[in-house]
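Right, chain A next:
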Amino acid sequence: MGSAMTTAMRRHPSFVAGCGLVGLWLAAVLLSLAWTPYPPTEIDVPNRLLLPSAAHWLGTDSLGRDIASLLIVGARTSLLVGVAAVGLGALLGTAIGVLGAARRGWLDALLMRVADFGFAFPALLTALMLAALAGPGAATAVAAIAVFNTAVFARISRSAAGAVWSRDFVLAARACGRGRWQVTVDHVLPNIAAPLIVQATIQFAVAILAEAALSYLGLGVRPPQPSWGRMLNEAQEMMFQAPQLALYPGVAIALAVLGLNLVGDGLRDLLDPRLVRER
Partner candidate 1 sequence: MFLIRRGAAFVATLLAASALIFAVLALLPGSAVDVRLETGATPEAAAALAQQLGLDQPPLVRYGRWLRGLASGDLGRSVAYDAPIAELLAERLLVTVPLALIAMALTVVFALALGVFAASRHRRLGDAGVMALSQLGMAVPNFWLAILLIGVFAVGLQWFPAGGFDGWQDDPAAALRSLLLPAIALAAVQVAILARVTRSAVLEVMREDFVRSARAQGLGRRAVLWRHVLRNALVPVLTVMGLQFANLLTGAIVVEKVFALPGLGLLVFQAIANRDLAVVQNVVMLFAGAVIAINFAVDLLLVAVDPRLKAVHR
Partner candidate 2 sequence: MAGPLLQVRGLRVSLPSARGPVDAVRGIDLDLARGRTLGLIGESGCGKSMTALALMGLLPDAARASGSIRFDGQELVGLDDAAMCRLRGRRIAMVFQEPMTALDPLQPLWRTVSQPLRIHRGLDARSARAEAQRLLDRVQLPQAAQRLDARPHQLSGGQRQRVMIAAALACGPELLIADEPTTALDATLQREILALIGTLVTDSGMALLLISHDLDLMARSVERVMVMYGGTVVEEGPGAQVLAAPAHPYTRGLVGARPRLGAARGARLATIPGRVPALGDWPAGCPFADRCGWVVDACRAGMPAPVGVGVDRAARCIRLTSAHTPDSR
């Protein structure tokens, strides 16, 4: 089993590249907890708009803040919002989908209608409503992204769980007198784990983009907490004087999303049921 995994990995260079990118991102986050080149919120106006140098590896922004530090701490923001939003959505959505698959009947139909409803409200729309009510902030961003994620996970888990329920070994378990809850825990959950993990990775990538867009629009995390999206907003204002500012946060976002997409695609291939044993 181990060597099969290694050969599979060697045949998927893009997966490895994706893991590298995500690893880089996680390393930046871990680093940010202990040390950053400069305090990211330290304003130093005399030193504004400096080009990259030994002192400031990526230069400084319009208020003299060190860009490298902003990027590293911004990585943390993206990660936290992403994990929270996708985690919440996955938990709720999977609960709904699995419940529907187990109970069937009117409950199933109702739950699916409710979940489908979430598809009409993409993250930005929900964020607009929430921001109008409660103002922008991390909570708004997480809640807005989570709503859409719930719908996605509800649908995916429902169809994956439904497929497991129709398998022969589940019929056998039921014939032995196993209750629905037990079947769900013993058989359904382990067997839908793979597609859910793949979907979670992809949704994570989507969440990063959504968080960036929300911060860009001013609906996400509030200043002074750094965020890649808001950095792009500020960079745009400095477009004529310092066009290079727009480069770094955008590259950071693109690399993080690319990494996650590659990992998700790779996982989808690696976790293909033909390679993994039945549970």
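These made the cut because all candidates are chains of the complex that A comes from, given by their letters.
Going forward, a residue touches a chain if its C-beta (ideal position, glycine included) is under 8 Å from a C-beta of that chain, and two chains touch if they have at least 3 such contacts; residues count from 1.
All values reported here derive from a predicted model rather than from experimental measurement.
S.K.: Out of the numbered options 1 or 2, which touches chain A in the complex?
M.R.: 1
S.K.: Flag every residue of chain A that touches candidate 1 in the complex, lowest number first.
M.R.: Within the complex, chain A contacts candidate 1 at residues 116-117, 119-125, 128-134, 205, 209, 212-213, 216-218, 229, 232, 235-236, 239-240, 243, 246, 249-250, 253-255, 257-258, 261-262.
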